[in-house]
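Before I ask anything, let me first share the structure, which is written out below as structure tokens.
All protein chains of the complex are present and in place, except for one that has been dropped.
We call the chains A, B and C, going by the order they appear; numbering starts again at 1 in every chain.
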Amino acid sequence: MNIELNGSEQINTSPVNLWESVIDPVVLQRAIPGCISMTETGEGQYQMTLELKVAAVGGSFEGAVSLSEMNPPHSCIITVSGSGTLGTGGGNATVAITEGDDGNALISYQAQGEVSGLVAGVGQRILMGVAKHLARQFFAALKKEFAAA
Amino acid sequence: MNDVTLTINGKPVSGVTEPRVTLLDFLRDVAGLKGTHAGCEHGVCGACTVLIDGTAVRSCLMLAVQAEGEDITTIEGIGGSGARAGELGVIQDAFCETHGLQCGYCTPGMILAAEALLSVNTDPTEHEVREAISGNICRCTGYVQIVDAILLAAKRLGQRNDAVPSDATLA
Amino acid sequence: MTEQKYKFLSTPRRPVEDRRFVAGRGKFIADLDRPNMLHVAPLASHHAAAVINGIDASAALAMPGVVDVITGAELAAAVQPLMNGLNTPNVRRFPLAVDRVRYAGEWVCAVVAESRALAEDALEKIIVDATPQPFILDAEAALLETSAPVHPEHGSNLLLDRKFVWGPVDDDFDAAAHSLSFSVTWGRNSTVPIETFGVLAEWNGWDQMLDIWASIQMPKYADQIARSLDLPGNAIRVHYDVDVGGSYGVKRGIKHSVLVGYIARKLGCPVRLIEDRLENMRAGDAHGPERKFDITIAFDQDGTVRSMKMRALDNAGAYAGRAPFQLGKPISAIVGPYQINSVAYHALSVTTNKTVQEAVRGFGQAPTNYAIETAMDRVAEYLGMDRLALRQKNLIRKDQFPYLIPSGSYYDSGDYHAVIDKVLAAADYPAMLAERDRLRDAGMMAGIGIAACLEPSGGNSSFEPLLNQSNQTSTWMESCQVNIDALGKLTARIHTTSSGQGHETLVSTVLGEVMQIDPELIRITRPNSLESLPGNSPVGSRMAIMLGGAAARAGEKLKAKIMAIAAHRLGVAIDQLRYEGGDVLAHDGRRFTWDEMVELAHRQYHNLPDGMDPGLASFDIMQVPTGDALPVDDKVQMYPCYSFEFHLLLVSFDPIIGRPDIHSYVIGHDCGTVINPAIVSGMTYGGIAHGIGAALFEEFAYDTNGQLLTQSFLDYLMPSSHEVPAIQIVKHCTPSPHTVFGQKGSGESGYLGAPAAVSAAINDAVSSLGIHFEKLPIRMSAISDAIAAKTS
Partner (left out) sequence: MKPVRFDYKRPATIDEACGLLAGDDNARILAGGQSLIPMLSMRLSRPSLLIDIAHIPELTTFVETETHIEIGAMVRQAVAQKSELVKTHIPLLAKALGHVGHPPTRARGTVGGSVAHADPSAEIALVAATLGAEITYRVDGTDEIFDASDFFIGPMLTIAPPTGCLTRLSFAKAPAVCGTGFHEVAPRKSDYALASAAAQINFAAGSGVTSIHLGIGSVGDFPERLDVNQLCGTPLDDAAIADAVHAAMQMVETVEDLHATAAYRKRVATELAIRALRDARDEISKDLNQ
């Protein structure tokens, strides 16, 4: 099943700070829902373990994350692939960071992914809604990073 | 592992089971009652229907541990057993009469759904019969001869009611 | 309407099997436990296509209770590939994927553990290193030379590409006043029995014997297992006394059985694999045809249909198996019940990255009937002619039988017009039309659907030699053994499993009729394959004809022996004797009783005729009637018998909601002499329910990534008691001249015409808007969307 997510969020920090955060595995681990480990395996390459839980649904997921076409602090492409108990998934997101009128960062993303395996076969009715929810959770966590600062 | 004690077909049954074991699997694998069938294991087909206190429920949608202390009726509790094996209950007999089955796989669940209906509604309409079995999928019969069987059973049970009231729900 | 010339046949009798089933005492595969039995769970591929780089099962193997993990590589080194029906040796198939996976859900490896739950726990620990590959899902796209072959070694996706021209197609098209073309698509669905497939195998090294219990409906099952496992045929013992929880064609399970048989031999333990529902849906390899038809039909202004060109493109899924043959059976009734002078047929089957097909009720005939009946409706619409009148004009007439169709089969008998007249009367057709109009006036969409079609039955699988010249099959025999014991009771043995067809009832009724003995007193057993005579299992609506035939003939042989003994004992010529209820009466009034005869045959060899063997036993191995020859010039007599059915129904739906409601459904059915009325009616009702599902609800639908979207019963929707209406069957009997009692097949009845009829009703309802629904299933959403597009 294909999933497409587009959106933009305003984050209360400068574009440079935001850029540093989204390529920081420590921050990413805190922000990605269910992420229990994120280890750098190379330049812009990470190994990620998720224990995903959305309401009653849960599953573990082992995946690789890579950042490419890096244009700091403006844009990059994040590619994710991996698999776990719920199925196999992968996709990429084009992320662009711009500066708003107030000097704060505006992050916009265009993501497309596909999901295979069990959830694709029995969960199509809710998959898109869950994906949107996870994206919301991610950005809420990201915002929290800077709200605390 | 948990201890589970429940009543099945009027007899106390105890078993040790993992909490993850469904009532369906408990009935089949621990209690050794193979008449309750697994069809979809996700609550849609009704092949695993049993009665709890006379009400039809899906045994694949219950854990055995949840059934602790419950009073369960399976197809083995309908009709004769032991020395009386071979004696059909009224509903079972009606299913044979109209040939309300073919492969026999959904049949125990279907008969228990009928049992639950007729225990509270002695004179159901065809629509009420269809509603009562709407959660039981049969791939063989197209339901026509099943509906006929349940209506026939209702009629016969009514006649039995007149004759021997106390025996009416034995079916 | 059957003539009352039978004592037990055609009379209301309780099927003998029903008693054990209503008590929950059937013996289904999942009910069988063996000591120390191990359980198998297969790992499903997530990818529609991928190369397997490696499988790491070490963590799984380390788990308590896990006994083994079998990979495709291990299995492929030890067993032969599963059989293909066509000559496609490079489309190799093993129970587990070898090197690459070809559809999402395909089994990559299998865990063997002490319980099913432990096996599933272990599946989660297996790491498969796989590289996704390009994949193809659409059959037309699979035909393109640029498409990635599902089997690179095979070189293309084409499994079958055969063109047949029967009769003067070009001349008929030239002579016809009109022609029209259209396409329709039969969506991928299946019969989806409530019991999934299961198999239990046990190897005994001391006996060198593999015992198999399985939920099968499969011709030549034991042979195929033996071939794949490289075992002698007599080292496989398949137990036929397993009750099968529904099949309608699909319970084949060769791949499951070879896998489990291999594991049982390897580990020396009983091993069982029962598919769970998810496995059944995505990798039970039991999907049915997914077929696109392109039809051009030539006809005259008066409605006479002259000729038809049909291109049928079937999406077989990832492996070949027998699926392409499902394009072959319809050749036996390629003109339906109509006098169509010539036909061009282009049969194409391709591999794609979808789940594998298996035989489904009707073996391809129901899709073809849907295409033919849609053609009749389109012609009527084109000419502004009544659909019924058009059919009545083109139907084969009673006086034309036996009727030779262009593709080489003779239809045995029928009276199609009479059946239709009876249905119209029973349904009160004018009232039905008035009700349709009333519903329309009330703002509903309402339509009447009609379909006329045939059920070819009892055949020889002549589609095999027709589509594969290296296959020289000219018999699909069936057999029956009968014995009268020393106490005078009769036992018959049949050599197949049963999945609801009532074989025990069939054989006891037939033998009761022949022997004039109460069928209740006859016992039927289902021994194992090593104790059996050859048979081909209940496929192709053949058991009434073939098993019933063999039982009757075995009974007649017994009777002949009884008469010979009686003639000898009474000292009169056989033609002076009469058999009556088990006794033999001489013309002079002397009676040689059953008990005397039993005593004599079992104990008094000295009183038997010279040279006669003692005992009272017989058997019969019956050849398919009319099925004696191989194809010649692309033509063959494929089936001896042709049952007829005529469907008539009224449907209505709200134009916004689009949810079809079937108001009334009447079917006329002629399957010759009926052996057990309740069984035949049940088959027909059930077939119609299947057909309603195929028309409105059921589809194995894939997303663009090749993921099966309908893996559970939450998305694969089968009709419940609310969706199947009360159905009225109008019976008619035109006996077949080719069978012992005039019986024809009925196991596929209802299903063969219901999808066409339901589709026709919906199309009739929207005809005023110029809408044609060209694909099954017709979902309510599609109905509403199409109406909205036309009316907004």
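Here is the rule we go by: a contact is a pair of C-beta atoms (placed from the backbone, for glycine too) under 8 Å apart; a residue touches a chain by one contact, two chains touch by 3 or more.
None of the values given here were measured: they were computed from a predicted structure.
Just so you know, the chain we are not showing touches A, B, C across the whole complex.
Touch with the chain that is not drawn comes from one residue among A:Gln47, A:Thr85 or A:Gln112, which is A:Thr85.
Per the touch definition above, the residue from A:Met70, A:Leu106, A:Met128 or A:Ala141 contacting the chain not shown is A:Met128. Of the candidate positions B:Met62, B:Ile75, B:Ile91 or B:Ile111, contact with the hidden chain is made by B:Met62. Per the touch definition above, the residue from A:Met38, A:Leu118 or A:Leu142 contacting the chain not shown is A:Leu118. The chain not displayed touches subunit C at residues 116-117, 120-121, 124, 276-278, 656-659, 696-697, 701, 709-710, 712, 714-715, 717, 719-720, 722-723, 779-781, 784-785, 788.
Residues 53-59, 85-86, 118-119, 122-126, 128-130, 132-133 are the ones on subunit A that touch the missing chain. Those residues of subunit B that touch the chain absent from the view are 2, 18-20, 22, 25, 41-43, 46, 49, 52, 55-58, 60-63, 65-66, 68, 113, 116, 131-132, 134-135.
Following the convention adopted for this analysis, only the chains that are shown with their structure count from here on.
Centre-to-centre separation of subunit B and subunit C, using mean CA positions: 30 Å. Residue positions of subunit B in touch with at least two other chains are not found. Contact of a single residue of subunit A with at least two other chains is seen at no position. Subunit B contributes residues 18, 20-21, 28, 33-42, 44-45, 47, 74-76, 78-79, 86, 88, 92-93, 95-99, 101-108, 111, 126, 129-131, 133-147 to its touches with subunit C in the complex. Those residues of subunit A that touch subunit C in the shared complex are 1-2, 83, 85, 87-88, 114-118, 120-122, 124. Only residues 44, 46-48, 104-105, 124, 278, 281-282, 703-705, 707-712, 714-715 of subunit C touch subunit A when the two sit together in their complex.
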